[in-house]
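Just dropping this structure here.
A single protein chain has been omitted from the complex, and every remaining protein chain is retained in its original position.
Entry: chain A
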Amino acid sequence: MRHLLSSADLTRDDVRMLLATAAEMHEVQHRDVKKLPTLRGRTIINLFFEDSTRTRSSFEIAGKWMSADTINITGKGSSTSKGESLRDTVMTIDAMSVDCVVIRHMASGSAHQVSQWVDASVVNAGDGTHEHPTQALLDAYTMEQRLGSLEGRRVAIVGDLTHSRVFRSNAITLRTLGAHVTLVAPPTLMPSGITAWAAADGLELTDDLDAVLASGPDAVMMLRVQRERMSGGFFPTPREYTVGFGLTRERLRALTAANPEAVICHPGPMNRGLEISADAADAAQSLVLDQVSAGVAVRMAVLYHLLAGEEVAA
């Protein structure tokens, strides 16, 4: 692996390898001394043009626990805010001989573009409304920890699909692992061309969340409704959204009744009371904090395979 830009770049074997490595890395988190020498002497830049707490921290901790030198650069607004092109910005960083650039940017495709301009490995930590591949890996890891193999498992992804990079990467990775994926959203929050896309990729589409829950899926992944979408004409009111697409207390009961083993995921941050009720967020079935914990292990695995490969054992 040279870069991790899209979940589509990962074969089933790649995903299996990364998740297996993540399981080893997860053990490190439970040690008193959480430090491996694996990436000593390597330099990782976390280049975050968009606000992020959990993803940036997760990458930073992952790097530090493997002894890499990690540097965080944050930038409000786009790279053009000071008149510099994105290419100039990243080439400046690349000229400092860094080994890896972890980039989050508000523009779709930015990680892909950056990978063509720099010598360093590039990890896509979220590019606009395109993809967030490490989130998909950590979601798969977390679900497998609870459910076992995802082969043949049924996963529902619910909410603002149009603007969700988490959905895009998850749909790909879950299908790569053999899961059945059902997408649930109001028509206004379904991505363009989703009908053809879903048919090509073997995804199911519906706007009936209650029917999906009644069918007893193994996992339900709730997507965050971004506050700026609430006034964008995508749905009439937050109340109406919750009635149609929120994982309310009643729907939690329905899910549990249909499948007592079902789990609930959310990439965070959660809008309690909007897309997910407090009952659901804090339920025993909720994997929200497990996802956060797994995030570090998965990112350690990704950095390991990008920067150490087979040369250095974890």
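List of remarks:
Heads up, the rule we're going with is that a residue touches a chain if its C-beta (ideal position, glycine included) is under 8 Å from a C-beta of that chain, and two chains touch if they have at least 3 such contacts; residues count from 1.
Here is the rule we use: contacts and distances are computed from a predicted model.
Entry comment: the absent subunit's protein name, as recorded by UniProt, is "Dihydroorotase", drawn from "Dihydroorotase", "Lipoprotein", "Succinate dehydrogenase" or "histidine kinase". Taking the complete complex into account, A:A107 is the one of A:I71, A:A107, A:A258 or A:V292 that touches the chain left out.
The missing chain, though absent from the display, is touched by one residue of A:E60, A:D99 or A:E131; that residue is A:E131. Touch with the chain that is not drawn comes from one residue among A:G41, A:G193 or A:P260, which is A:G193. Of the candidate positions A:H26, A:R165 or A:R224, contact with the hidden chain is made by A:R165. Contacts to the hidden chain, counted on chain A, fall at residues 78-80, 85-88, 105-110, 112-113, 127-131, 162, 165, 168, 191-194, 196-197.
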